[in-house]
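Quick one: structure below, then a few questions.
In this view, the complex is presented without one of its protein chains, the others remaining in place.
Here is subunit A:
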């Protein structure tokens, strides 16, 4: 059984950049991606701010050499990010080793379904989008565009922890020897479906989101795709590959509290962090930085803050949420933040938790508000989803 799960490639497209390098530049220069919505016509456009990828569908299609209006935006973003990850990993023949694809999504092709909802009855031009609605469709398109033939390809749909769970499953399959290499991550585009839904839950902020601040007003929805290539030790050794970091630990637990809200004291979050530390064989003191879920909803930040106080017994390491840069990218959040965590390890850099002013009245937790250079060895990243699905991932410099 292999000892480490190596990360050899990463790809991302988000509101703060079209590739990994651009995302990193934005993170260290404080360049945020939150704005008024421009790509979707919605009645809520004046009341919300979002983290949109700046490219239009046509521009994305052009980049992929596709005819106009071929795919859902989820698939367009997904293929671009997955290709970048595979290119960075220096994979020339993807079918040479047992390579899998595990992708998380929640909206799938909902963007096109809502656009053509009535037209389906009237004409046949948009019928290809009917099959594109299925959550597994974007995964199939990514697999095909990476050139994967006979391989393990699956879709995980566990709300906002989907991509984190894809990374966890991929790491496990490498560890147990079921796969030699696996592309893991997620893709979700903005849609009226999610905008309206989150609006009814009254957890959307009408301004820039402010994670862990006493006066936080809610989240900004975002869109993104992000993927990592995980490889076994033996494959890394055989090919003499450069390793960007390791997936050191992972844990998932259910909060068993409410369909969408987190429990008051973050029971599921505590369990997920505990499990991840156990898998890694580490104590809480080993954590140098926490990339928090930190959505900036009143409920999440209080519950997550309390969970951190519990697991670290009051001595919470430096932490920040990068949601103020990207918005909450739903199913993709775990992969976006995995990429950011690996970049943090590579550059020994802690990102600022933007827009923070006032500590919450319930406790004295203060996130990092300035960019900080510091030796980082292990990073903990949280992703919590509706349905009580809580996942923690640990990333490390060394195996």
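Definition applied: a residue touches a chain if its C-beta (ideal position, glycine included) is under 8 Å from a C-beta of that chain, and two chains touch if they have at least 3 such contacts; residues count from 1.
In this text, contacts and distances are computed from a predicted model.
Colleague: What name does the UniProt record list for the absent chain among "Imidazolonepropionase", "3-oxoacyl-ACP synthase", "Carbohydrate ABC transporter permease" or "4-vinyl reductase 4VR domain-containing protein"?
Modeller: Record says "3-oxoacyl-ACP synthase".
Colleague: Using the touch definition from the top, which of A:181, A:199 or A:306 touches the missing chain?
Modeller: Answering carefully, the residue with contact to the hidden chain is A:199.
Colleague: May I ask which residue of A:8, A:75 or A:157 touches the chain that does not appear here?
Modeller: That would be A:157, which touches the missing chain.
Colleague: In the complete complex, which positions of subunit A touch the hidden chain?
Modeller: Its contact residues with the unshown chain are 43, 106, 108, 110, 113-114, 117-118, 133-136, 152, 154-159, 165, 169, 172-173, 176, 178, 192-193, 196-202, 252-260, 267-268, 271, 275, 385-389.
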